[in-house]
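With one protein chain held back, the other chains of the complex are shown just where they sit.
Entry: chain A
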Amino acid sequence: MACVKSQQCSVWVGAETGILKGVCVSRKQVYNFCEMRNLSRDEEICTITWGDEHESEVLIGSVNGRVKTFSTEKGIFTESRECADLTHGRFTGLAVTDRSLITCVESGLLKVWPEAGNETVEINVGSGVCRMRQNSSERHHVATGGKENPLKVWDLQRPDTPIFTAKNVANDWLDLRVPVWVRDMAFLTQSNKIITCTGHHQVRVYDPSCQRRPVLEAEFGEVPLTALSVPPGENSVVVGNTHGQLATLDLRKGLVRGCMKGTAGSVRGLQCHPSLPLVASCGLDRFLRIHNLQDRTLIHKVYLKSRLNCVLLSSRDLQQSVSEEEEQLGETKTEEDEVWDAMETVTEKSSKRAAQDEDEVRDAQERDKKKKTKK
């Protein structure tokens, strides 16, 4: 039974009570993958990530320093190993490279655990780490940052020095130092840039090939930003803050494109779908929400009973995951068709708009002519 349930799920959410929740959006069903008898607060899930490229394993980092592997095909926890002790703080990031596991904790201890059980590589990235993220195209590059700990990019093959360390921005108009507090970051793989959000409500874009200071700085709201995610096009970014405000910012000028409504509490987890214009958010208000990024409407809203810490979206289509099992062959075709349809509509729209513009221009000209004749 468990395996059938877990195969249907397209969204995975880690809760503060230590429960891994799988959500099947199209059937509007929620499954708890945990034994309800022996729950404890020590197993609070801090981070969540995919264990492999086929998305058949979910890795979970819990507060007590254990990393568990959950198999989505079998629907059970297959492995559990001790990766940190409680004195180092909670996990801030988990990542997988080919056959090794990368963990990072709040105290700044970044470890690489090879699968064969050889010696671990340890890097001290500095204290007060808030987040560690992996570059999805070059998987041995990770970025770290935290409170009074600037953004650093590490190459795990040469762990001695970071390949990029951000420099703090210039002093403010009172000539005072600007405090550093990186809360979340993401790699822009197309343009080799890194984007961060801070606890002082700034969004910054760094270009390592160009300079150590940010190339773009934007502000959103007045309260700390907690999470960030980059949608597929990579020309905008979705940020969430502690008051539950979600917004998309444009990365060309750093302006707010629009806000997404509905969130009541602090946003803890945010992820964009890798191909579709969807963003999933979860947080302290105990709801999982899925918004459309194009018109920013709320598509799904699921009550999950516990405070939620992190969210993970599978790369397949959320709506059609159910029928996928029943008719896989036809499914792929329709999916492709839909993708093409979507693309076509976009081009049509633009062409229409162009046509309209032309029409308008023509109309205006005619009007001018008429006026002239009247005169």
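One rule holds for everything that comes next: contacts are C-beta pairs under 8 Å (C-beta built on N, C-alpha and C of every residue); 3 or more make two chains touch, one makes a residue touch a chain; residues count from 1.
The rule is short, and it goes like this: contacts and distances are computed from a predicted model.
S.K.: Just by its UniProt name, which of "Vacuolar protein sorting-associated protein 33B", "Ribosome production factor 1", "tRNA (adenine(58)-N(1))-methyltransferase" or "UBC core domain-containing protein" is the chain not shown in this complex?
M.R.: "Ribosome production factor 1"
S.K.: So one chain is hidden, and I want to know which residue out of A:139, A:212, A:243 or A:316 touches that hidden chain in the complete assembly.
M.R.: Only one of A:139, A:212, A:243 or A:316 touches the chain omitted from view, namely A:243.
S.K.: Looking at A:150, A:199 or A:214, which makes contact with the chain not pictured?
M.R.: In the full complex, the listed residue that touches the missing chain is A:199.
S.K.: By the contact criterion defined above, which parts of chain A meet the unshown chain? Give residue numbers in ascending order.
M.R.: With respect to the unshown chain, the touching residues of chain A are 17, 19, 32, 36, 39-41, 199, 223-224, 226, 242-244, 261-262, 264-266, 284-286, 303, 305-307.
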